[in-house]
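Every protein chain of the complex appears in place save one, which is left out.
In this document, chain identifiers A and B correspond to the written order of the chains, with residue numbering beginning at 1 in each.
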């Protein structure tokens, strides 16, 4: 298992981690990489990396569906972040061939912060 | 492949299965465990296990976004449960090292029942 370390600077922030993940799988001939987020107010997903407005629309939609303020029972002020993380998911699996991440042409891998700013980790396991 | 058996007692219920999953991976040196739910009105996810209100807020939000009663075409009375399950997902993958589930400090693994009470299974495959 390897670890990627990152820092977020806002409460909600989507960080493109494609380049650093690519570097970590260069020695993998053929297999997959599992990316795992060990936090409960952050997630990981794959979607378009070219136009940053795609990520803004995703954040806006999640804010509308799961608002920061609502009649939550969890009183730490981050109930929405737990729910958003659950909807996004805590892991993704990507195929690797000849040391290269097999992403689609427009795909990037994103770390999704929902309760920052914080120091965060993404764990990698290649199979 | 191994199976975990569980029973739920309410229509919607979130069951912490971390301990039983931990026991099943003790002989795995280094790898991952795939947890798979073979049902279509239940799912599995990973999030905070310490404060039970986090799970209550998740349920409340899912009930608001995908209500039990709406103009559904599926007439078995559990259309919402199929949709909730699809949003939560049917599998998770967790890294295992030296027989130990590599969860984050606050993470637990949860079975999510959306059409109980029922007898349910979670399937495990270690790689």
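Basically, a contact is a pair of C-beta atoms (placed from the backbone, for glycine too) under 8 Å apart; a residue touches a chain by one contact, two chains touch by 3 or more.
Bear in mind the structure is a predicted one, so any value in this text is a computation, not a measurement.
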{"item": "For chain B, the residues touching the chain missing from this view", "value": "1, 34, 36-40, 65-66, 70-76, 79, 82-83, 85-87, 89-91, 93, 123, 125, 127"}
{"item": "Residues of chain A in contact with the chain not shown", "value": "30-32, 45-48, 51, 53-54, 56-58, 60-61, 65, 87-89, 92-95, 97, 102-107, 127"}
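Everything below uses one rule, namely that only the chains that are shown with their structure count from here on.
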{"item": "Rounded Å distance, chain A centre to chain B centre (Cα mean)", "value": "20"}
